Structures are given as structure tokens and as C-alpha cells.
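Working notes, beginning with the structure itself.
With one protein chain removed, the remaining protein chains of the complex are shown where they sit.
Our next item is chain A:
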Amino acid sequence: MREFLLYIKSGTEAVSSVQTYVTPSFSVDQSFWQERESCILHVIGKTSSLALAFSLREQINECIRKRLPERQKLTDGVVAELRHLAVGKVREASVLYGREMTDRERDDNQASWSSAFACMRQPPKDWFAWKVVEFRCEVHACQKDAESAGGYKIFSRHSLLRRTSLTADGASASVLGKLLDGRALLWEEIETLLCKRGVEVGDLAAVLHEGVLAGKVQWLPGVRMGVVSNWRRKRLVLFCERCGSEDRALQLIYCHSCEQGCAYCTICLGMGRSKCCTPYMLIASSASADIGREKGMGQPARLEWTGRYSQDQARAAERARRFVAGSHPGRSEFLIWAVCGAGKTELLFPSVAEALSSGGRVLIATPRKDVVLELAPRIRRVFPEARVIAVHGASAEKWEESDITIATTHQVMRYHRRFLLVVLDEADAFPYHNNPVLYRALARAAHETGKLLYLSATPPLYLQKRLVSNDRSKSASSAALPLASATHVLLPGRYHGKPLPVPEILTIKGLHKRVRTNRAVPQMTNAVKRSLDAERQVFVFVPRIDDVDVVLAYLQKAMPDRSEQMAGVHASDPLREEKVLAFRNSRYTLMVTTTILERGVTIPKSDVLVVGAEAPVFDEASLVQIAGRVGRSFDDTAGSVLFLQAERAAATKLAVRQISRMNQLAKKLAEAGGDNA
């Protein structure tokens, strides 16, 4: 069991330096201080709950600040008091933990879906275990034969042991440094990583803690614990240091690792359990990507791309590059707002090259694994001398050193101050949309001087407000959208220069009932027939999973000769990948789908139909994305988009307005460009 020791360090002369520390390896602290200053270390106690230790540290420090105002020495009497205080605080935490547990159980039992959980808890006398340690030692700086008060000979032998183990660990420590550079990992993840790499570190706790003391490594409990009090009562609060989730997102458990009350985070659980007793280690990147790069490995920034930009694309790409190259303090975010089919990936190339040439690493984060897999080879081709890795849950190259990392959004949580440029692809897509967890992770993955670049066809309002400077006197809808500012660039036209297909809206009373009861909806069947007869493929979007089969059956009945070419798919469909592939290969010509295909899948010569466009799941952004499936290729720039709704809805109107507005902007821009030429 890992144990964490709490001690107070006070100077031998001055009293200004009274501070409390937590350590997994006290001997490291002893030799660390010995090399620096003479001081007295008063051990308070130990526990295996890191969250408890951190919480106590804070409370003791606060108490010291209050108790020792000016030039007052930390006497043994005060230390004894503080030991006593710690015991009291642990008891209080136990009571609050128990109360929180009871509160939650009461609420759980009110919810109809859970069974009695109370019986599963181990109800110990006290939820938290704390062992008081009464030990005091004096550390004399730089003395060859360290003699401490009370004649602790063990101490000097300890430091000797430390020395030898240090040299043994010296080599592995540097390997460790390289491996962990710019990462944020749970202790267990570090152990697994080292094991996989065959790196043997004699005393991992000691090596890591040395980094902590030297200020190179930051450590936190996976789940932080604190006490807040309002006028009525005190309450235990929990916070996941990895993903930032709080309160009920953290599950209270009796833990067999720390053998006491503990909590784990249910939000970032897919990445391993972040717990109260698990140290979470944050190692800021010390240098740039030069780490691990041998001499003569070439120029990672060399861009080998033969494609050509349209005038608009060139303008946008250059704007973004200048943002990356710029060194304005405070200007760390930039939005590329490019309509569906504007060719946004290509726009990134100059920005990526810029960051690489200044010696930094680049991260491209995208919500979905299939995009990661599709993007990686493309990026590899255009940056032939850069090391490009694809990082997702199951990828083997996850831990490799790289210049360009293409990762799913969850994996971003494993980085810490590592990248000079962080690109967020599809900034509006699940799971980023309004998700503080991932914005937090993104911001943390960027180096202190790093830049964040958002890419979106339908940026959410909060991003627009922050980055698209608008004329504030006008309402957002009537104001003309600025094409560019210091924090954004807008690309309203497609790469092929043709306008976006504008959706047609049809309101059909009783639409859903008609479909369910198999009554004729000629507007729907005719549209589908027209497309299929013209040898085009059709996306049919429906709001709910249940609707997939209903609408599919309806269409198959209406067009029995084509029923073999129709299929339906939804998020938890086990054959999802196979079906989408078959649709791409034109084995199927019609696909009924939920919003899962609203982005990503592009099929040349296709049309779109939305059945039930009034449903709340189709918001403005979603409908714009759906309409954006159509007319993207050079040889088929047109196509039809039909929104069928059972009643009038705001979102369909707004979507049409947004698309028309982009077309107008693109037209104006083209005219202006034409004038200039």
C-alpha cells in the first residue's frame, strides 16, 4: 500500500519558511533539504489517501498562517497542537464522508432504477485512516556526516542509500524524463508505460518525488477532497483533477487499495480510475520536440503538398498561419470558420508547418476515432519528414515520441503542456460541444506559450461570441459577419466555388402518424424516387433510434423493387461500420440514419432527406451539417436537401438562413476578388 507522509518544515533561524509537505518517500525529502538548507522537519502523520493528505496539508498551512503571524518560532508545543488538529480534521472528514454517502443513498433510493446500495458499503468505524507519527529531525545543510537531533543514525544511512540508488537510477531517470515529458498520467499508467518499455526504475516513488521537490513535476490526487461550509453545515466536496468533474460524477467507494473511504471519477473512467489514493502526475514539457530527435532526422516542417488553394482558402490559411507565428500575449485562441466542403484540412498545413519549424509539437484532436485513422495517413503524406502518430484508445503508438499527434479527444487528457499548437477539429461536435471537461484538457495540453486553433463549420455561439468580433449594436442575426479578425477567419464558400445547396422545407401535418400507419406521404416518396432514378444515393435522417426501422419499412414498402438496396443504422448498431462501408461502396443506395452520419461520411452524388426535422435533436448546427453532406465533389456540386417537418420549427428556418447567408457572403467575396483581379 502506498503511504503518504505529512511533515512541516521550519527553518532553524528564520520562521518565515514554515511549510507543510506531503511525500511518498520521506528519505528523498530529507536528502533534498540536506543539500539545500538547514531546517527542522516535524512529521505529523501518515495515510494512504493522498486526497486526505493534500486536504490536511492545506488546512495545516492555513492554521500556521493564522497561528504564527510574525517572527514566531514553530515550537514543539505548536507542532503538538497541529498534530492534534490533524486528528480532528480526519475525524471530521470521516463524518462528512459518511454523511455524503447517506445523502446519496437516500437520493438513489428515490430514483426508481437502482437497488439498495447501502448494503454494499463496508461500514467501518471511521472512513479515513490516519496514523499520527511523532518524529522530529534536524537537517544540517551540506554536512558530510549528517547528524540529526535525537541521534537518528538511520537517517544518515538513509541518505547514503539514497545516493547509491540515485546513481543506479540516474540513467533510467533520464529515460523516464523523455518518456514522461509533456504528459499527465496516473501513477498506474506510468507503471504500465515503464513496464511496456522495459524501463526499470528501482524506486519510482523516489525518482518522481525528486522531480516534485525540484519543481519539475506537479502531483495531485486523482480525486481532490475538500470541505466547504455554508451557514448551516459543512459538506465534503470532491473534484476530479484529471477531467474537472465534480460532486455526483464522483462515485464514493470503500477502496481496497487505500483501505478507506475513497472516490473514483465516472466521467473519465474509460481512461482508468482516477481515485483519491492515486497520484496524478503532471510533467510539463521541458523542451520542444527536439527530444528524441536524432541529428540528421530531417526537417519535420517540410511540407510536400501539390494541391492548390482557391483564393479564399489561401487567404484563410495565411491568416491562421500568422496567428500561429504571432507572439501577441493573450492571443492564444483562433477560429477557422469554414463551411462544409470548404476543404478545411488543407487549410491547416501552413499553420502546422509553422509550429513545427519553430521546434514545437503539434496536436490535432478530433472527436472520432475513424477521423483519426483517416487523417493520419493524409498528414503523413504531406509532412514526410515528420513523425506522425495516431492516438486512440487501442492504438499501439500511443506512447511514441512524435512531431504531430492526431488523437481522439479523450486522449488529450493524457498530455500536459506539451504542444505548441493544438488544433481542435469539428469544435462543435460531440463530445466537445459545451463540454468543459474537454476544453479544460485542450487548454492544458497546450504549452504555456502554445496556441489553440478551432476548426468548425458551425461554431457554437460561445465560440462565436468569444472569437468572432461582431458589431455589438446590432443583434447577432442582422449584423454582417466579419470575414476576419485577429481571432478568426471565415470561409463562406466551398473549395469548388459553387454555392451550398439551400434546403427546402416542407411542413406536413401528421407526418409521423402517416409514416407509422403506412399512409401515403407523396412528397417524401417522390423525392426519394427522383434521386434513386437519377442514380443518386440518399441519406434519410430521422430523429430517434426507433424511427430508423419505421421509416426504413415505410420506404421499402413504397419501393419494393429497391428495398434490397436500403438499410438503416444507428449509434449502437453492432454492424454500424459494415453498413456505412456498404453505403460508401454503393452496395446500399439509401441509408436511414440517426444523427450519427451528420458529419464525416461524404458520398459523391448524394441527396439528403430529413424526416421529422422539427425534433429538438436537429438544432441549427446539426441541420447545417446534414445539408453539408450534399454537393461536395467537383463533378457534382449541386444536389437536393429536403427538410420534412410535422410542424413549424425555428431550427430549420435558422439553418436555411445560415446557409443562404454564407452563399451571399461567398458571392460578395468572389465579386470583390474578381474586381481586384
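We take it that a contact is a pair of C-beta atoms (placed from the backbone, for glycine too) under 8 Å apart; a residue touches a chain by one contact, two chains touch by 3 or more; residues count from 1.
Everything that follows uses one rule, which is that contacts and distances are computed from a predicted model.
Student: Report the protein name recorded by UniProt for the chain absent from the figure; options are "Twin-arginine translocation pathway signal", "Amidophosphoribosyltransferase", "(2Fe-2S)-binding protein" or "ABC transporter permease subunit".
Tutor: Its UniProt record gives the name "Amidophosphoribosyltransferase".
Student: Which of these, A:C262, A:A301, A:V352 or A:L669, touches the one chain of the complex that we don't see?
Tutor: With A:C262, A:A301, A:V352 or A:L669 as choices, the missing chain is touched by A:C262.
Student: Which of these, A:I253, A:L373 or A:L654, touches the one chain of the complex that we don't see?
Tutor: In the complete complex, the chain left out is touched by residue A:I253.
Student: Where the complex has a chain not shown, which of A:G77, A:G215 or A:G270 is the residue touching it?
Tutor: In the complete complex, the chain left out is touched by residue A:G270.
Student: State which residues belonging to chain A touch the missing partner chain.
Tutor: Where chain A meets the chain not shown: residues 1, 108, 111-120, 251, 253, 255-258, 262, 264, 266, 269-270, 273, 275, 277, 545, 572.
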